[in-house]
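Data block below; observations after.
A single protein chain has been removed from this complex, and every other one stays in its place.
Up next is chain A:
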């Protein structure tokens, strides 16, 4: 049937050498994946463009060693050969998978050519030829084939590190050039500095590889077969290594997954104590441990340690827990790490060679990484991205190489980049190819509604009064609302109209892929990285007032009296928002206060009144419906938990004029309620149509034992908290109000939030139906539908809904993706969301530190604040500083064993003494007397910055007085100063400092990630909006549990 030739391959298998004969079929037609192809190869979707100056074919060795350089997107027209691919496969699965994803990624200009199956490019191995020589020859003949196949139109460059090959092949063929990597980079990419740096750092590492000393520091890992057999027989345990944040040197634990839960002892994890037992495993690796004999088991330490205290892990009792040692690593989960090169002052005695530097990772859980570099002097005190290459058993530290320099430690830009890097957030600017996919909307060429689309959509422009309510100054309006009376007042029609992002972002397009990778818009304290290009997020998808926009709508027909749902309609619509309101304005209209609606400013007073009355009536109707919906959910047990409640008011120059506590306006709740309702109904719809492939969001009930701190703490104040159901919890939290101290309730709600598990996306095929429940919202099914501009999950839901509508219209029932794909995507989005949240928290902490860094803690009154004790530890207390929204530990006993003894005037100084801990109080006694700290006591603390050059700065809280702090300023400001102001102030200071020093602004590379450079009105508002939890589901305040 097919013309095939057969050749023989000789291979040796493991153990004895065995002659294995394998068939090898060759064919004439192997797709070349080039746009220049003359022979109409059966190319796939991805082809190399024809307008390049050359194609580059790296040989096997180059692919194995310098893959990272080839990963640069700037390098175009790379042809990977199958030979090189197979060589990489023998190096390790991880590398091979990286190459595979590279080839699949449409943003990279590279293809894979199956040269060994091509009749003319294949060359059998000759007698006496080494493997390496043969592979180089294969790659060369593939390069020649390409040149001939493309009829000599395109020059081919083969890069190799083998000097013999360069000498042998370079003059054989006119169009095929054979050069070394360095030469290639120098002649073709002289401007790509990052690649040059990476090249020199990798080649340095490769040179260093020879000549290691043979002294063993660790025991060897066991071979994979032994590990697998051991896991199956139950002798070993498999799990993910989780290094303790506070005692990274010694403590690590293994989180086991499912498999070994039959052993009850192991449910809390296995402790791995000390570096020797950890045996070269790095945080995040999947490892195999062997349990030590029971006599060597030990417990975790519980005292507050140096560094930030984490509430959850500190609670562990110190009883011995299963302890083990790592015998093997199944999977390395190394990522890019940010390290700091230490200042050179003789501390580097351990490195014999001056070119080897022990760099300290930013993440404390990662061991120091040894880096060979010639730029050690230049990089002092710089933050650098590195990758770990290997960790031999003869070495105390892993070896790595540097990839990219972020900048000098301590600078704002460097630190922000560090945060992004450490959370694996990659947000390069949108590429030209992506932007080319976008529709154009410019004054010269305005975007208009397509008449064909208009025909297919339900037109609501004339029939419905559509309006949006958002924070003041919002640009990306995701959602609009409409409400009207039907059938003479008997029926109500409520509509929620969401921006139709999927119309613009086709599945599988470059923008879609980029959005999928980002998964969400990242909000940092001072900036924002959008998920979609600005032309969509701020313009065409934004449902602005007075312009025609595509929307995805949900409309309910409600009974006017009982508000029961008669009918639901889902579909694509065409809308024109009449009013773009903000919350305060809407509330003012509702209250009947005089309000100035900008859209009506130019109308005559009579018409204006009529329009105003119409709008007000709609708002009232909406509020009425929302109240009913809320009550319905409250009966089910919906929770309201604590969030931060500060809001910035800005003037025209984008300066903050005042910070007002967020007035919980009813209209907030109204909008949120409508959104929750829409999300719920969409969830129902897609789940019913696609029972196994729908993307929903669930919020699992929290584990009861996590509530113990909350219950105990509440008891200290005489409240009982019932945590059995969400309804009981909500009710008892409402009751637990101390009239004298409103903070008590706030703290309790905060603790309840911490006990919650996180809400996650999932595929309905992956969970039984009773697990769909959303605990916080008290809904049986929930999803995210209402913010497709900034969440990828919503985009998926939109596609599902579109498919579901098509099914209703009689199309074949086919889900856009199968269960496995949906589950994978859900997992990815959950991961990215967590990373986004972590990055946001870290950047907030960063700004807090920068704020206090400018102040002298001894003299500046702003560094002294009031704090509330909310938990007791062995040697100190954990406090909450409401003024700055800070949490942290206060030590009552320092490392020298001295205690913070209260003086007669309430002031404290360090003396010798003792500390005793009780259930809900801690007593400090010394020569000067004794003092007791109870839960919810107010104390005065001084805030200072504890700075380290290698890690993130942390805030240090120090006890000043054991009584409430009352400063004149604090009373004036009240709770007014919050994170928003901190951010603003720090940014201002940073910029002033830069101008003073007349230093050039941060280099291009440092800037390349940032899109909004300075905090403008919009980004700040967005940030405040996030913090203030105005977002519909966050208003329900559930998803905020960041562990």
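For this structure, a couple of remarks:
As a convention for this text, a contact is a pair of C-beta atoms (placed from the backbone, for glycine too) under 8 Å apart; a residue touches a chain by one contact, two chains touch by 3 or more; residues count from 1.
Here is the rule we go by: contacts and distances are computed from a predicted model.
Remark: of the listed names "Eukaryotic translation initiation factor 3 subunit G", "Exosome complex component RRP41", "Skp1-related protein" or "G-patch domain-containing protein", the one matching the undisplayed chain in UniProt is "Exosome complex component RRP41".
Only one residue from A:68, A:197 or A:228 touches the chain missing from this view: A:228. Considering the complete assembly, chain A touches the hidden chain via residues 1-2, 4, 6, 18-27, 31, 89, 93, 100, 103-104, 112, 114, 116-117, 224, 228.
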